[in-house]
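One protein chain omitted, others in place.
What follows is chain A.
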Amino acid sequence: MTPLPATDALKPMSPIQARQTREFIDGLASEARPYWDMVEIGDELSRDLHLSAELVILYADGVEDFNPWYEGWRMNSWHVEGQSPFGQAIVPPLLVSHFVLSVQFDATRPFSIGSIHTFHDSEILEPILVGTTVRITTRAVEKFEKRGRRYVRHAVEVTDVEDNRVYFRETRDILSL
C-alpha cells in the first residue's frame, strides 16, 4: 500500500498547523453521510443570499478574475458603486452557480463529505447588480446510476427577492459516494 502523503506536502506548515488541519478534517468526517442517502426526489430547498460587494470580491479573487465590472469594493475607497455595461458593478456570470451548493446541501444537516460536482447546464438570463439579494431554490429531480456511480440531479432557479425576476436557471449533477 502506498504511504499517505504528509499534510504539508503541497504547502508549508508548522506542526501546529498540520495538527489543526487533521483535527478539523477528523471533525468533518465524523459527521458525514453520503449525499445519496440524504436526498429524496422532489426535495425542495430555498435560501436567500445577499450578494454583497465583499462576497463578490471573495469569489472573484478565488478564481483570479480581476475584471473591474465586478468591483463594488476596492481597497482604500471600500464600497463603491462601480461600473459595468449595466451601470453599477455586477456579479460574475457563474457566481450564483457556485452558491447553489450551499442550498442543495441542506445547511441544517451534516455535510455529505466526498461528493463531487460533475455537470452543469446554466442559463444566465439577466445581469445581477452587486448588492442584490437573490433567492436560490433547488429541487431534486432525479437520482440515477451510471457506470457504477451514483448521481443526484437538481433543477435550480435564482430570482430577485423583491420583484421575483428570474436571473439564472441551472440543471446540475452531483456524484455521491
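Keep in mind that, in the parts below, a residue touches a chain if its C-beta (ideal position, glycine included) is under 8 Å from a C-beta of that chain, and two chains touch if they have at least 3 such contacts; residues count from 1.
Methods note: contacts and distances are computed from a predicted model.
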Name per UniProt, for the chain absent here [options: "Alpha-E domain-containing protein", "RNA polymerase sigma-70 factor, ECF subfamily", "Sugar ABC transporter permease" or "MaoC family dehydratase"]: "MaoC family dehydratase"
Contacts of chain A with the absent chain, listed as residue ranges: 2, 4-7, 9-11, 21-22, 24-25, 28-29, 58-59, 62-69, 71, 84-86, 90, 92-94, 97-98, 101-102, 111, 113-127
